[in-house]
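Here it is, the structure, as structure tokens.
One protein chain is absent from this view; the other protein chains keep their places.
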Amino acid sequence: MSEIKKFMFVNRKAPYGTIYALESLEVVLITAAFDQDVSLAFLDDGVYQLKKGQQTKGIDTKNFSPTFRALDGYDIEKLYVEKESLALRGLSEADLLVDVTVLDRKEMGKLMGQQDVVLSF
Amino acid sequence: MKFGIVVNEGPYQHQSSDSAYLFCKAAIEKGHEVWRVFFYHDGVNNATRLTEPPQDDRNIVNRWSKLAEEHGVDLVVCVAAALRRGIRDENLAPGFRISGLGQLVESGIQTDRLVVFGD
Partner (left out) sequence: MLHIINKSPLSNGSLDSCLRVTESGEILLIEDAVYAAAKGSFLEGKMHEVMGKVKIHVLMPDLEARGLADRLIAGITPVDYGGFVDLVAASKNCQSWL
């Protein structure tokens, strides 16, 4: 096995309107099995993926948000949310369904620059 | 240099498959290796041999097949995304194979650069 790489999944899309958020999460779970250094970044409408209280019965679609709470069990603990994206949407850390690290825009940019592989869907 | 490519959108609907193909072609012309192209989301629709564009249009699916045949590019279609969208072994174009998401992660590990094309 080659060296461990830094993988970052950048989530900038809202859930349900399109399938990207769900299928992105599927890759994250698989990546965990490869023993790589995995982090998730949430910017722009991607922060809505982490909003508490999602109820999808009325749109006949699977609510995949509880999966974010299960990431811990896969040793995926690096969840980063951009502060400005939260603020612009009137959200705070207390609105999110999982523990995250809030970074300001410059810290987020710096972290992206340190990655080996950046995946966005 | 070894490149991995990800295509997230279907052919004809969005430019991403064209952009990805032209990138691959240019990379190969420059002497680089395109190790694998991974098709995900609606990108799996690039793999159906049932595609029949009008005669005066490019054949996006055949173009990918040719790239696999001539340059040994590994064209991998995500199984979960493919089954969701009705892409199966029986309608797969030449050069494509259906496999798991692990192949995408492996692309990130094994290649020098992973370039994503999508919407």
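To keep things simple, chains are lettered A and B as they appear, and every chain counts its residues starting from 1.
Everything that follows uses one rule, which is that a residue touches a chain if its C-beta (ideal position, glycine included) is under 8 Å from a C-beta of that chain, and two chains touch if they have at least 3 such contacts.
As the structure is a prediction and not an experimental result, all values here were calculated from the model.
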Which listed residue (A:A32, A:L91 or A:M112) would be found touching the missing chain in the intact complex? A:M112
Determine and list the subunit A residues touching the chain excluded from the picture. 10, 12-13, 20, 43-44, 82, 84, 105-106, 108-110, 112-113, 115-118, 120-121
What does the interface between subunit B and the hidden chain look like in terms of residue numbers? 1, 3, 8, 15-16, 19, 22-23, 25-27, 29-30, 32, 112-119
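Everything that follows uses one rule, which is that only the chains that are shown with their structure count from here on.
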Inter-centroid spacing, subunit B versus subunit A (mean Cα positions, whole Å): 25
Using the touch definition from the top, list the residues of subunit B that touch subunit A in their complex. 6, 8, 40-41, 80-81, 100-102, 104-106, 108-110, 114, 116, 118
Which of the residues in subunit A come into contact with subunit B in the complex? 2, 5, 7, 19-20, 23, 26-27, 30-31, 33-34, 36, 116-117, 119-121
